[in-house]
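One structure is given below, encoded as structure tokens.
The chains shown are only part of the set, and none of them has been moved.
For reference, chains read A and B in written order, and residue numbers begin at 1 within each chain.
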Amino acid sequence: MTILENAAELLGKVREQVPLVHNITNYVTVNDCANALLAIGGSPIMADDIAEAADITAISSALVLNMGTLNARTIQSMLEAGKKANELGIPVVFDPVGAGASALRNETAERILSQVKIAVLRGNLSEISFAAGLEVSPKGVDSSEADSNNDAAVVGRRAAEKYHCVAAVTGAVDVITDGKRVVRISNGHRMLSRVTGTGCMTSAITGAFAAAASREEHPDYLAAAAGSVASMGMAGELAYKKAGKTGTGSFHIAVIDALSCLDTEKMKEMGRFEEE
Amino acid sequence: MTILENAAELLGKVREQVPLVHNITNYVTVNDCANALLAIGGSPIMADDIAEAADITAISSALVLNMGTLNARTIQSMLEAGKKANELGIPVVFDPVGAGASALRNETAERILSQVKIAVLRGNLSEISFAAGLEVSPKGVDSSEADSNNDAAVVGRRAAEKYHCVAAVTGAVDVITDGKRVVRISNGHRMLSRVTGTGCMTSAITGAFAAAASREEHPDYLAAAAGSVASMGMAGELAYKKAGKTGTGSFHIAVIDALSCLDTEKMKEMGRFEEE
């Protein structure tokens, strides 16, 4: 099977299994994360107090950690929930929002990556570059490491190798790699960047795809990440057709509509995947 | 007057009085709670710091406590605000979100229920079962206590008697009881469960209905709870007709639209209430 076929099958399994996905995330986009998870067929639960974070992880099928609005209280909860997930074999998705932008974010990303085993690391080029330990300049990754065409693949591979995880570097073309296989996805629309939280929503639904993958004999988290990244890209294309001219508010709602209507067949038909 | 008639009259009073409703709630659905309150004719205020929670309750006409994303900081605020409300005769609505799912939620629900006098307790079958002190199994309430047809009524009555409150057990058919009277409401649409926060919004607007009821010589919190639960059910039906096929994003917006357009006449016309 191709990665696209695998990803599309996982979408069907998400809809059948309705996995409970525990999110410790930011207060800016949390409502959209919950609604995106419901739209794709999962079931969201948000709980970030240290007194219950690990308990809630223990009853969930995946854990999503998102650094969007970090604070001292929730960092500890992320670490405890992450360790509990590792202990129980529950896949962890990590979105290092804003890594590189402040010392707090840098240190927290490093603590999570060193203490918790991650299944999928999802972020933009600058965030994944930071996680990979590469110098981040305003123009992107240091040019001695990579030229502009290969940035995302070089950075993704480096991060994937360093943390033995799947790295999903999202951008105009999304690059997803487990360090060996690389898939480039050309679905999406630039209007997605005019709505807050489309990255966070992608990470949240990656939790649902990872939960479905984790039930397979050989979990394929590359296909899981590709499935969620492609879902958001396709939702952006469909939403643009329907509401792109109306404005960003209607486009936002149309993205959720499209996620809720997506299925295995449509994903196979719309997917623009290139495997390396 | 029937309970439906009473509930519909309360809706009209909410729109006349525009009661200020203090919410200490979760960060996932709080924006929807505020907009649902505005849509139904109330005025929302959110304040959860211990340094002002009781002060804000004191200027409000109802208090809504929602455990959706508990943390140490807000639990104390809920207790203080609840006690202030009791002191001043302001009705309190309690939504024990996720009771049964973690020790923190269980303990907090118990603390609130033992220290604060509640006017309306609203939740799903599993949450109200926990509050009522019944064993909760994955299949629902322990079968020695209740069979599947009567679950909600048995559980609701038990909770209502235990806490001398109105219990609103929402589900495919909503059951609302003060321990003596029981009303079953068949309004609603299953698509409501594909949008996060429709339960939280119901609890929030219950605050507005309870505020209006509290001004009557003999406050009827059963009618208040029935009015808010029916409002959400009717909004779900109307929204499904308008946007059900478009997707869950448009359906979500249509629910708020429908709440904002609902009135006494429409409620009387659409209500599917069965009194026992």
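By our rule, contacts are C-beta pairs under 8 Å (C-beta built on N, C-alpha and C of every residue); 3 or more make two chains touch, one makes a residue touch a chain.
Because the structure is predicted, anything quoted here is derived from the model rather than measured.
A.B. asks: What number of copies does the complete complex in this structure file have, with 2 given?
C.D. replies: 3
Criterion: only the chains that are shown with their structure count from here on.
A.B. asks: Can you list the residues on chain B that touch chain A in the complex?
C.D. replies: 26-29, 31-32, 68-72, 98, 101-105, 194-197, 246-250, 252-253
A.B. asks: Can you check the complex and tell me which residues of chain A touch chain B?
C.D. replies: Residues 27, 30-31, 34-35, 38-39, 44-49, 51-52, 55-56, 59, 73, 252-261.
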